[in-house]
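Every protein chain except one is present and positioned as in the full complex.
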Amino acid sequence: MSPLSFAKVISRSVLSRPATRLYPFEKRPFFKATRGAVAIEIEKCILCGICQKRCPTDAIIVTKAAGDWQINRLRCISCGACVDACPKKCLRLENAYSPAVVQKGADDKFHQPSKPGMGETQA
Amino acid sequence: MMVHAEEQSLETVDTGVLVQKAARMKADGWRLVQISCLAKDAYEITYTFDKDYACAHVRVRLPLDAPELPSITGEYFAAFTYENELHDLFGITVKGLALDFGGKFYKLSVPTPFAPKPQQPAK
Partner (left out) sequence: MATRTVVPFGPQHPVLPEPIHLDLVLEDEKVVQAIPSIGFIHRGLEKLVEKKDFLEMTYVAERICGICSFIHGQAYCQAVETVMKIDVPERALYLRTIWGEMSRIHSHLLWLGLFADGFGFESLFMHSWRVREKLLDIIEETTGGRVIFGTAKVGGVRRDIENLTLKRIEGELKTIEKMSREMTDVFKNDASVKRRTVGIGVLSKEDAIALGAVGPTLRGSGVAQDMRKLGYAAYPNISWEPVVETGCDCYARCMVRCREVHESFSMIYQAIAKIPDGPVDVKVTGAPSGEYFARVEQPRGEVIYYVKGNGSKNLERFRVRTPTFANVPPLVKMLGGCELADVPVIVLSIDPCISCTER
């Protein structure tokens, strides 16, 4: 029964440098495998809609006629089911999480350049 | 290699002999593991017992319009949590509960949500 059994750990913590990181001056590097936000290479997308069927939270909406692919960042749980299911491999999970938003309902929309839409051509 | 599938026995009994069956299991040294319910065209209540890693199930069927069960809390006091949950989620009446919460074990906004015809929320 030792009242000072914690003394070794405490003295080491006092004498060595802090265990915490000085964020935001020092950012933590993410790992290669970290599951963050979903990113799409929209030129390769064929708007087949398989990712929409596989998404467990219905975060992806694909409108083939208008050529739009949109994702609700707040519904996405970064599970990677869409990435595994895409036949053209144009989806990937990025390292970093999607940034915080100030309003709900602001989806991220991407437009397939080879499809006409909304009365203007994409550059 | 096959995922290990342990030997599990299943026996269907009548509601009348349920309490005697529980008393016999207790005298033999089995411990109560869980009680679960499936509500489709009838209520199927499955009691699971375990002894030295062997697993035995006892099943009772109740008609949908008259769900009444005798309580086994006389033999296994720990069954009170499961039987109160059956009452709160499925609307099954359990007679003779040693510790009866009267419907207040689970605080829910929709009474009996798992029953085949859930009741409407209180206005």
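Residue numbering begins at 1 within each chain, and the chains themselves are lettered A and B in the order written.
Everything below uses one rule, namely that a residue touches a chain if its C-beta (ideal position, glycine included) is under 8 Å from a C-beta of that chain, and two chains touch if they have at least 3 such contacts.
Keep in mind it's a predicted model, so treat the numbers as computed, not measured.
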| item | value |
| --- | --- |
| Residues in chain A touching the chain absent from view | 1-3, 5-6, 8-10, 13, 19, 31-35, 56, 77-81, 84, 93 |
| Chain B residues that touch the omitted chain in the full complex | 1-6, 8, 31-34, 36-38, 40, 46, 48, 53, 55, 57, 76-78, 80-81, 88, 101, 104-108, 113-114 |
